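One structure coming up, written as structure tokens, with questions to follow.
Of the protein chains in this complex, all but one are displayed in their positions.
All chains are identified by letter, namely A and B, in their written order; residue positions are counted from 1 within each chain.
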Amino acid sequence: MAKLSEKQVRYVAGLSRLTLTKAEVKNFQTELSQIIDHFSELNEVEVDNVEPMSHPTGLTDVLADDEPNPTSSLTSNKALNATNKIHNNYFVVPQLIDKED
Amino acid sequence: MKNLIPVIGLEVHIELNTATKMFCRCRAYHFGEKPNTNVCPVCLGLPGALPSANKKAIWDTIKFGLALNSQISSFSKFDRKHYFYPDLPKGYQISQYDLPFCTKGTFTLKNGKVINIRRIHLEEDTGKLIHKTVDGKKVSLVDYNRSGVPLMEMVTEPDFTDPSDVDEFLKEIQLIVKYLGISDADMEKGSMRLEANISLKEEDQGLPDYKIELKNINSFRFLSKALQAEIVRQKQILETGSKPVQETRGYDEVKNTTFSQRTKEEAQDYRYMPEPDIPPITINEKVVLRIKNKLPDLPNQKRKIFKKLNLSEHYIETLVSDKNRALYFDEAINIAKDHNISAKEIASVMVNQNMDLKYPEPAGLIKKLLEIQKADYASQKEVKGAVNVVLKQNTKAVDDYKNGKTQVVGFLIGQIQKELKGKGEVKLVQEILRKKLEE
Partner (left out) sequence: MEAPNSFKTLKADLLSGKYSTVDLVDYYLSRIHAFDGEIQSILTITDEIAFKKAKKADALIKKLKAKAFAEYPLLGVVVGYKDMFLKDGVRTTAGSRVLNGYVAQYSATAVEKLETAGAITIAKLNQDAWAHGASGENSDFFITKNPYDKARVAGGSSSGSAAAVASDFCLIALGTDTGGSVRQPASFTNLVGLKPTYGAISRWGVIAMSSSLDTVGVIGKNIADVKQTYDVLKGEDGHDSNVRLQTKSFDPGKKVTIGIPKEFFAERLDPEVKTKVEEVINTYQQMGHKIINISLPHTKYGISVYYIIQPAEVSSNLARYDGVRYGKDRLAFGSEAKRRIMLGSFVLSAGHYDAYYLKAMKVRNLIKMELEKAYEKVDVILAPVSPTPAFKIGEKQGDPISMYLSDIFTVTANLTGTPSVAIPGGFSKSGLPIGFQLMGPRFSEDLLFNLGQKYQAQTDWHTRKAVL
């Protein structure tokens, strides 16, 4: 695979919501390309008729009953205590859409 | 230019009314609660938390699929759908990608047209955002009480050509869900949410190469109006030889027009991957069949049943359009069987007088109807008087009776009822007449 373009690296950074410096972008163009190049060894492997393996256990149907478990809930104090960006029991984030309800 | 035909597809989200959330055992009910009081490590997306899938929500989704004649996947799984938004605490939504629980459903409109339902899958709802100005800064406030509530998503094929069909479809879907008892499908509360995509094509042409998404529309009526407005707008653009810009649009109720919500449609790259924390799900065909056989009567079945009772279209629709009234009516006619009250009478007092609102129990309504009937009957004294008058006027018939021609009783009763203007209670009339004849 050819070296990743700056645009590709920026696109992936956007998907990942990472802000990269110019130097980081340049660095990733080389580094990611090298790593991905290494993956090309997989082209040798014949995988026709092989199922993809997403779970290593072979388990199926591990489901929970629809019964509330109040002890699993966090008290609101606990839910909110890991940040100070709180207003009236809400978490506060910068506004993404310019609009007022 | 040839005739332009609308091509409309729908995406409908419906929150399930399970006791607990989709992937944790927090309560699923989230309306009017203090923000962030119904959350746990799972639905708050804390480090180290793991999902465990709600079995009932899965079967509720399958029930919905069955009600819409869907194929139920024998093997299914959950997937992670990645995007960043503050109401999505994990940075991904657990949803279903290539193996939804239900596929290939159908829905037949009253005009006979069939709408194909591409898929119905299950996912988790997001938190809620409120946009506000706090301390002079424009911010969004996030409440995760709704985060993780089971949410079904139904996607139709773009088979609609008429906004009024869309309206009929959606109302019936809402009704079906209520009949199944799996959601209150309340548009106002947001437990049912609508999105439509619409484009116009020339007759005999394939699908258009653009589509407009209509989002954030919170009533059936407004969706219908938005679709109509969109048809007009797109027609105008196409007639000038251009193509509408592919985008998401909202609906302005006041101006009755649609408006662009995002100028640039970002490419959606959700990086789906199988959810490693939830083992796949197998669905046994026999269990599906058992569930299918146990489904409650759906609106259409109720319509057929009510039709057999000779009810008018208007009565049928009024009763069927409210599951609770339909069930109330069912119970009422069942009780009334032993009395001289017809299904029509019950339907009439329900539809025209809303009497079912006054009597929460159907038995109460029937009791009341019986009392009304009684109050209307001629009194014992009036009946006696009428019997005397009729017997005096028909001495021949009386003689016939005494000579063994008992069939004259029918004639005499008819005469008595005439005298009473039809207000004679049958039993009472018979009793008094027999007594007089035997004297």
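What we mean here is this: a residue touches a chain if its C-beta (ideal position, glycine included) is under 8 Å from a C-beta of that chain, and two chains touch if they have at least 3 such contacts.
Because the structure is a prediction, the values reported are computed rather than measured.
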Which residue of B:Leu207, B:Val232 or B:Met273 touches the chain not shown here: B:Met273
For subunit A, the residues touching the chain missing from this view: 4, 8-9, 11-13, 15-20, 24, 28, 31-32, 34-36, 38-39, 41-42, 45, 47, 50-57, 59, 62, 64, 74, 78-79, 81-83, 85, 91, 93
Where the missing chain touches subunit B, by residue: 41, 44-53, 80, 82, 84, 86, 89-92, 142, 144, 267, 269, 271-273, 276-279
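Going forward, only the chains that are shown with their structure count from here on.
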Subunit A-subunit B separation of Cα centroids, rounded to whole Å: 38
Subunit A residues touching subunit B - in the complex, by the definition given at the top: 15, 17, 54-55, 57, 59-69, 72-74, 76, 79-80, 87-101
Subunit A-touching residues of subunit B, taken from the complex the two chains share: 18-20, 24-27, 34-42, 44, 52-58, 77, 82, 84-86, 91, 130-134, 138-144, 269, 271, 273-274, 276, 278-282
